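Here the complex is missing a single protein chain, while all its other protein chains stay put.
Presenting chain A:
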Amino acid sequence: MLDTIIEGAIAFMLIAGGAFAFIGSLGLTHLKDFYMRLHGPSKTTTLGVGCTLIGSLIYFSREDGPIIQELLITIFAFITAPVSAHMLAKSALHHKLKPDPRTRGNPVELESEKPKHTVEEAPQGDSPLP
């Protein structure tokens, strides 16, 4: 009886993990712009990996004694995923990637390139700068 419950929990974790990882990857193809696509891997895929690892943790703990490494891997994955997502978003802003037209809000980071162009187009020679 207990075996069935534990096996059920393992199966549930593995299926949930697979489903979340799949949906996260699906988001990569379905969503419209870079910033929206970032949401998939940063959340769903991390939880997908987390669920799979916890399933594996239960399975191997039952087979040969308690195993904690996988819990550590899960924690490390959850700590590092937001940092990489943040860096990706930051570099996207740096490259001034165009967000989807439906996006509201207009951060300065995305428009600061414009004045530079007007400077380049201005006639050269009589620059006010020394």
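Rule of thumb we're sticking to: a residue touches a chain if its C-beta (ideal position, glycine included) is under 8 Å from a C-beta of that chain, and two chains touch if they have at least 3 such contacts; residues count from 1.
Everything below uses one rule, namely that contacts and distances are computed from a predicted model.
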Select, from "DNA polymerase III subunit delta", "Large ribosomal subunit protein uL23", "3-isopropylmalate dehydratase" or "Na+/H+ antiporter subunit E", the UniProt-recorded name of the complex's unshown chain.
-> "Na+/H+ antiporter subunit E"
In the complete complex, which positions of chain A touch the hidden chain?
-> 20, 23-24, 26-27, 30-31, 33, 35-36, 38-40, 42-44, 46-47, 67-69, 72, 78-79, 81-83, 85-86, 89-90, 92-93, 99-100, 102-107, 109-110
